[in-house]
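Heads up, one of the protein chains got dropped from this complex, but the rest are sitting where they should.
== chain A ==
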Amino acid sequence: MNHFMIKQFNGLDDATAQRLHSLGLQVGSSVQAVRFYPFHGPVIIQVDHQKIGIRYRVFKLLTGGKPL
């Protein structure tokens, strides 16, 4: 149900994009959103059996939202 596909890295700063790449994420990777924190706090996503915490803004961008 909480499955998303990574659509883009556009609009992210270089450091964030690079770090996400290093964690094995690329366009087309499927991610599962495990947990959302209140007040647009961080999001825990699961990719390739690993859990990563990212900011809500980054999550939105990755899954195809507009840059905030």
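Here is the rule we use: contacts are C-beta pairs under 8 Å (C-beta built on N, C-alpha and C of every residue); 3 or more make two chains touch, one makes a residue touch a chain; residues count from 1.
Keep in mind that, in the parts below, contacts and distances are computed from a predicted model.
Q: UniProt name of the unshown chain, from "Anti-sigma factor antagonist", "CoA transferase subunit A", "Phosphatidate cytidylyltransferase" or "Ferrous iron transport protein B"?
A: "Ferrous iron transport protein B"
Q: What residue numbers in chain A mark contact with the hidden partner chain?
A: Looking at chain A, the ones touching the missing chain are residues 13, 15-16, 18-24, 26, 35-42, 44, 48-55, 57-58.
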